[in-house]
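This is the structure I want to talk about, given as structure tokens.
Missing here: one protein chain of the complex. Every other protein chain is in place.
We just call them A, B and C in the order they show up, numbering each chain from 1.
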Amino acid sequence: MSVVSVAEFDRIVRAGLPLVTVFGIETLELGPGTARLRLSGAREHVRPGGTVAGPALFALADVALYAAVLSRIGPVELAVTTSMTINFLRKPAPRPVIAEARLLKLGRRLAYGEVLLLSDGEADPVAHATGTYSIPPDRPSP
Amino acid sequence: MSVVSVAEFDRIVRAGLPLVTVFGIETLELGPGTARLRLSGAREHVRPGGTVAGPALFALADVALYAAVLSRIGPVELAVTTSMTINFLRKPAPRPVIAEARLLKLGRRLAYGEVLLLSDGEADPVAHATGTYSIPPDRPSP
Amino acid sequence: MSVVSVAEFDRIVRAGLPLVTVFGIETLELGPGTARLRLSGAREHVRPGGTVAGPALFALADVALYAAVLSRIGPVELAVTTSMTINFLRKPAPRPVIAEARLLKLGRRLAYGEVLLLSDGEADPVAHATGTYSIPPDRPSP
Partner (left out) sequence: MSVVSVAEFDRIVRAGLPLVTVFGIETLELGPGTARLRLSGAREHVRPGGTVAGPALFALADVALYAAVLSRIGPVELAVTTSMTINFLRKPAPRPVIAEARLLKLGRRLAYGEVLLLSDGEADPVAHATGTYSIPPDRPSP
């Protein structure tokens, strides 16, 4: 199971990353190396045609992967994204988007994982992201 | 030179992508296939340690590449990002970030380019992004 | 099930992409939007320290994704890779590498999928790739 609780993770991101509140991102579930989050389809992220904006989906994927990392290493606030690739696959409906993140590698210095983004209630992903987090050196190896 | 003016581009993004206003992104310059934009270091994008948040840098890169695309194809609002890769290279100082975008390919269906992000006044980039825009089929080829 | 047989796919890639023979890549299984291939750990792809070379892993991922695309659209030889991102996660042992590819999107013009690469018999991936194929316009939509 996750070494960080949903409440603890929410506290960390709300304190450290005010965008999470702006975007209405909330954590639904944390497992060992996995995380499930939701982005509520707020007006501010909408593009012409009524779709959720790319940067809001990026933020969701970024925070979801951060959650998956912390679910394994604990509340290390200074873990930072070093790279992220996101592919936008379908126009999301103007409603909540769910992120499902999972780690594919957790090393001493780098963690790597992927995130699937889905419009709530639909099977086909709206986006897919992969990313790398750098883990500060001054901590015991996992 | 750009087939879209700075004022016209600003109007398009402000109408279509309210995040641009949230993040304080403004367009400085448009050339043929190039664009220069600025993200003002607003409080809301700041992470622990006083740095500009990743999603704000992503939004800046995304809009900068969109500007470089429109500088060549004109005000085609429905051009959409299909993929974006961003690498975070250095912790940005809590001050404005400049984006310098340029197209490397403009095809009939896809445009591809890169964006360098720099803390205003510094030489070393804080991030580098590459991305692809899909261009709607119902327009004359460039 | 796949609209292309393993034998038919092997014939297409052997004729069109001689590298497949150089690298010793063979197709094990094709499903609807999925593919399983193997790279035999030939001497030529080995790096200092006895590991399989990155370009050989890239070739394997590229062909595996091509297989997953053709499993849905049939023998369209002119589908071409437009982008590929590969993350190298662990040093592969000097033995066969298995690729497991699956499509996440099949549109009229673009297909997108991911590939997990594993040392034969081990659980942790040695690499993970995502990529986009461009599909020629002159065919019926799927």
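The rule is simple: a contact is a pair of C-beta atoms (placed from the backbone, for glycine too) under 8 Å apart; a residue touches a chain by one contact, two chains touch by 3 or more.
Keep in mind the model is a prediction, meaning the values are calculated, not measured.
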Contacting the left-out chain in the complete assembly, out of C:35, C:86 or C:135: C:86
Residues in subunit B touching the chain absent from view: 85, 87, 89-90, 104-105, 112, 114, 116, 124-125, 128, 130, 132
For subunit C, the residues touching the chain missing from this view: 15-19, 22-23, 43-49, 53-56, 58-59, 62, 77-78, 80-88, 91
Positions on subunit A where the hidden chain makes contact: 82-83, 85, 109-110, 132, 134
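Simple rule for what comes next: only the chains that are shown with their structure count from here on.
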Interface with the most contact pairs, given as the two chains involved: A-B
Inter-centroid spacing, subunit B versus subunit A (mean Cα positions, whole Å): 22
Subunit A and subunit C, separation of their C-alpha mean positions in angstrom: 28
Residues of subunit B touching at least two other chains: 82-83, 85
